[in-house]
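Structure incoming, see below.
Only one protein chain is missing from this complex, and each of the others stays in its spot.
Every chain is named by a letter (A, B and C) in the order it is written, and numbering of its residues begins at 1.
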Amino acid sequence: MDLSLSDDQKLLKETVERLMQDNYDIDRRRKYSAEPTGYSADNWRQMAELGLLGLPFEEEYGGFGGSAVDVMVVMEALGSGLAVEPFLATVILCGGLLQDAGTEAQKATHLSAIASGERTFALAHSEPQARYALADVTAQAAAAGDGFTLTGHKCVALYGDSADWLIVSARTAGTPRDAGGITLFLVAADAAGVEVTGYQTVDGQRAADVVLNGVSITADAVVGPLGEGLPIIERAVDRAIGALAAEAVGVMDKINALTLDYSKNRQQFGRAIGEFQVVQHRMTDMLMETEQARSMAQIAAMTLDRDDDARARELAGVKARLGKAGRFVGQESIQLHGGMGMTDEMTIGHYFKRLTMIDRTFGDTDHCMRRYADTLGD
Amino acid sequence: MDLSLSDDQKLLKETVERLMQDNYDIDRRRKYSAEPTGYSADNWRQMAELGLLGLPFEEEYGGFGGSAVDVMVVMEALGSGLAVEPFLATVILCGGLLQDAGTEAQKATHLSAIASGERTFALAHSEPQARYALADVTAQAAAAGDGFTLTGHKCVALYGDSADWLIVSARTAGTPRDAGGITLFLVAADAAGVEVTGYQTVDGQRAADVVLNGVSITADAVVGPLGEGLPIIERAVDRAIGALAAEAVGVMDKINALTLDYSKNRQQFGRAIGEFQVVQHRMTDMLMETEQARSMAQIAAMTLDRDDDARARELAGVKARLGKAGRFVGQESIQLHGGMGMTDEMTIGHYFKRLTMIDRTFGDTDHCMRRYADTLGD
Amino acid sequence: MDLNLNSEDLAFRDEVRAFLKDKLDPKVAEKVARSEAISKDEILAWQKALYEQGWIVPNWPVEHGGTGWSVMQRYIFDEECAAAGAPQTISFGFSMIGPVLIAFGSEDQKARYLPRIRSSEDWWCQGFSEPGSGSDLASLRTRAERDGDEWVINGQKTWTTLAQHADMMFCLCRTDPDAKPQRGISMFVFSMNTPGITVRPIRTIDGGTEVNDVFLDNVRVPADALVGEENKGWSYAKYLLSNERFGIARVPQSKYQLKQLKNIAGIQLSEGAPLIEDRDFRTKIADVELELKALEITNLRVMLDVRQDGTPNPLSSMLKIKGSEVQQRISELLMEALGPYGLAYQPHANDDTANTPVVGPEFGAMLTPKYLNNRKISIYGGTNEIQRNIMTKAVLGL
Partner (left out) sequence: MDLNLNSEDLAFRDEVRAFLKDKLDPKVAEKVARSEAISKDEILAWQKALYEQGWIVPNWPVEHGGTGWSVMQRYIFDEECAAAGAPQTISFGFSMIGPVLIAFGSEDQKARYLPRIRSSEDWWCQGFSEPGSGSDLASLRTRAERDGDEWVINGQKTWTTLAQHADMMFCLCRTDPDAKPQRGISMFVFSMNTPGITVRPIRTIDGGTEVNDVFLDNVRVPADALVGEENKGWSYAKYLLSNERFGIARVPQSKYQLKQLKNIAGIQLSEGAPLIEDRDFRTKIADVELELKALEITNLRVMLDVRQDGTPNPLSSMLKIKGSEVQQRISELLMEALGPYGLAYQPHANDDTANTPVVGPEFGAMLTPKYLNNRKISIYGGTNEIQRNIMTKAVLGL
């Protein structure tokens, strides 16, 4: 058992932290966020140059064969800087999915394009009625000649409006909420019949609703076995949860630092508010919640390669515990910042919003807690 | 809408408070509790003389026709004094049940005997497998000639070992957990085949397990309609919950007073611990929880006469909210008393234990919250 | 003790309901239901309806236009307005400066300002908080110096709600820098058109701009802008805040929001069934409903306990604390009910003229911003930490 980072991982950590320090502060983030894509093309390019965009891919596809712990290290640093680049959407979710289930040809085509920064991806899976249930898919893929015609409504696809390609789930069999019968497809964002409505998210990122109006797809666009897309999606989402957990820890570390700093400087009743015992103990509690979340992020990274049942159970638990920590740390950070915490001008609110949105992403605390509790072992 | 006590109720309150002040302190309580019956016969006699033991009964049966608010007033004062007399078991639970469902003859015989202090009662309803589910009755009442033969195991009957009479539930029809088929019986505690195992409870009261080894009962011992005992039990238990809520408020008021007092006197680091902000805010929170519990106790008293569905829903809600308040107030009172709070010698621990046991009585927080949530209205 | 309304109260309730049915614009009520922004014109229309009915300042003495209602009638009125989805009236004139002027203002001030408050001709804003003075209000530094027949005011106010719409401000300024902090403060009332006043909106984390910085740069106001006596402003401010306590628990508003939550949880799906049938979510609704039920009774107990000496009930701070917890919790559950669509930021839902449709359910566009905005409730008017400090003194006697 070992909880330390390797020397390479320490170096990776420093690299990403330096990138964040050099390229990010709250004003520049506002600017990146206001771009049509919702992020900085230049930062994306730099991330490609640093090898981050191929980190988890096999070397033959331009990657570095990075582990889940490597991803954790990167995401924690991105969280700490509050980065808006679509690393999660493109590299972790879609890249990871292709790496896991794509054909040789698909991997050769797409993974190296992701790694080089040429191409971005979004996962268009969730649907309006589905809430967080991954099997709740109603979009249809009707056989049409050699290929398929896709129809349906996908919602809140992260960075779906700037993605070059989409990975879309649709039913080739079964009824809504059946585990079987879901198939995954590679769809070019500019394909005929794909209608993308992009919008900003509350935390300054981007998402899109995607309506598929009879989109024609050839057979080679199928990812993974026909009708067996659900376990692929589940693995991809669990990798994303692991990444989010690490990001959340980076966010919380920064929140704690900002709050401590504020508590030292903000004077009320003739002394710094950090001198009040109630404020001190609250910050101590925030710190403890963050340490517990850090442990969960580490568990996530170390259990992502387990078999499906064990992995799903652990990751559900990670996300549930994380949600609890994030809620407490986020809410209390605003409370301790008082009125200043309510302003868009201060940095703290932006971290708070990201943390709040992480709980809305890939299953909220309740959803994940239920999944965890339902598989309670001895 | 009116939340004030009438002049009569104020007088009643003062009367019971005076009784508690005159007859109770922690050392005398220990003595009462160590009696074979678990309480003071003399206190019981005085309560009869003050008219408390007939309070909720109709006047023709030696009672005063007191309302649920009157009962609330009495229970709050008994809670504040931490009384061990079986007022709840005999007067509220069993007396109330007989008043509600007994025949004229039963009422004439028993209610006046309760009111005068001659006779005590216990409700032998709960069974080991039942947890808090009132319909989970397996004891059997087999027809035998004009009467019945009772067989079964009843558990944790409050003050069951000193009661002169028991009210016992058993099935005349149906299977375990059926709502129908439960019938109530009056059973003399010394009847052949009744085996009573008494024990102290953690909070210094008494309870008993009652095994019925083929107890022969005549037909006139049936209370209420045959097979329709469950709604009678439910009403009785809801009245008991209302009473417990008021008792718990009395207990919490006293806990808060004791804790505040301790915080003023206990010196650490050169000042009273009550000067530390964290201690101050904790005590403020305890006080707020108590005020919320007081509101719930008042809701209980004002809704006990509603129709079955509305009453059951309100009382479940009362007990659930009460349990949350009691847990917080109790646990924090021990924490703030530090090591001293752990000692049997100090008064606080005895109040803490009573509060803890109230949550185990007639449905814990989870059980009641589930019942409340299951009937969530618009 | 009795939870039922008596016959007079029932009759009064019916009268209020009839009025609401008649005068409340259903389109505005719809917007309230969706937590969308209510425009100034919409608020004005509603305030005008109340004014014409004679119900705009129930809290004022009858001789100044009050209604003479009992505590219970006021409570019923608030309850019915909230339940019908009526917009909030703007309290700065009606509940804040109005009662202060009635109690401490000159006859001239009363004659000049009170009618215009009632008729909504003047909108007021509150100049209390400053960048360095939040919880510790008495440390405020905005100066007012006497110069002949005028006062010259310099400083900065912040968190000034709706200052962009206000005609008048009531403002605390330091008039004696050498006195103890609380002793050297005076209260002034003056027009927002006075030269030297600059209003700058503050964008909040929900994207809204309801609050502002107000810069006061050599603002010259006449001598009669002073309310009451010089250097007595702190006690007027305390009086003002104690008057605010009536509705501070915001029980009627929370009951309304809870109903919305149940509606929405009945529409939203989870695993193909209404979310409200999910036991975990049901239990969370039940939990906050019980808190609110208890708070409703606690609130009534405090309000009906009218003290002879007019001092505020020391449990008032509890109403603020628990009221804020309940409001925040309900709006958190509303956001949760929305699921993944809670991520979408769609401020155009507030804009009647926008022609971009919202994504996700139409009742949902403002729920996350509302949650974010509601974080302020445990901060403004004295943080919950300050309220606990107050209770420590007032209730625990420590």
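The rule we apply is simple: contacts are C-beta pairs under 8 Å (C-beta built on N, C-alpha and C of every residue); 3 or more make two chains touch, one makes a residue touch a chain.
Everything numeric here is computed off the predicted structure, so don't read it as measured data.
Asker: Kindly name the visible chains that come into contact with the excluded chain.
Answerer: Counting the whole assembly, the omitted chain is in touch with A, B, C.
Asker: Which residue among C:T160, C:T204 or C:T283 touches the omitted chain?
Answerer: Reading the full complex, the residue touching the unseen chain is C:T283.
Asker: Among A:C155, A:M302, A:V329 or A:M346, which one touches the chain that has been omitted from the display?
Answerer: Candidates A:C155, A:M302, A:V329 or A:M346; residue touching the omitted chain: A:M302.
Asker: Among B:S4, B:Q21 or B:Q335, which residue is in contact with the omitted chain in the full complex?
Answerer: Result: among the candidates, B:Q335 touches the missing chain.
Asker: Out of B:S40, B:T120 or B:T361, point to the residue that touches the absent chain in the complete complex.
Answerer: Reading the full complex, the residue touching the unseen chain is B:T361.
Asker: List every residue of chain B that touches the chain not included in the displayed model.
Answerer: Chain B touches the missing chain through residues 126, 128-133, 136, 155-156, 176-177, 197, 199-203, 207, 209, 267-270, 276, 278-279, 331, 334-335, 338-345, 349-350, 352-353, 356-357, 360-361, 364, 366, 369-370.
Asker: Residue-wise, where is chain C in contact with the chain that is not depicted?
Answerer: Considering the whole complex, chain C reaches the absent chain at 279-280, 283.
Asker: Over the whole complex, note the residues of chain A touching the chain we left out.
Answerer: Counting only chain A, the missing chain is touched by 1-5, 69, 260, 263-264, 274-275, 277, 280-281, 283-285, 287-288, 291-296, 298-299, 301-303, 317, 320-321, 369-370, 372-374, 376, 378.
Quick note on the criterion: only the chains that are shown with their structure count from here on.
Asker: Going by C-alpha centroids, which chain is farthest from chain B? Tell me that one.
Answerer: Result for the farthest chain: A.
Asker: Compute the distance, rounded to whole Å, between the mean C-alpha positions of chain A and chain B.
Answerer: Centre separation, chain A to chain B: 53 Å.
Asker: Please compute the C-alpha centroid of chain A, do the same for chain C, then give the distance between them in whole Å.
Answerer: Comparing mean C-alpha positions, chain C is 38 Å from chain A.
Asker: With centres defined as the mean C-alpha position, give me the chain B-chain C separation in Å.
Answerer: Going by mean C-alpha positions, chain B sits 43 Å from chain C.
Asker: Touching at least two other chains at once: which residues of chain A meet that condition?
Answerer: Expected reply: 276, 278.
Asker: Please list all residues of chain C that touch 2 or more other chains.
Answerer: Expected reply: 385, 388.
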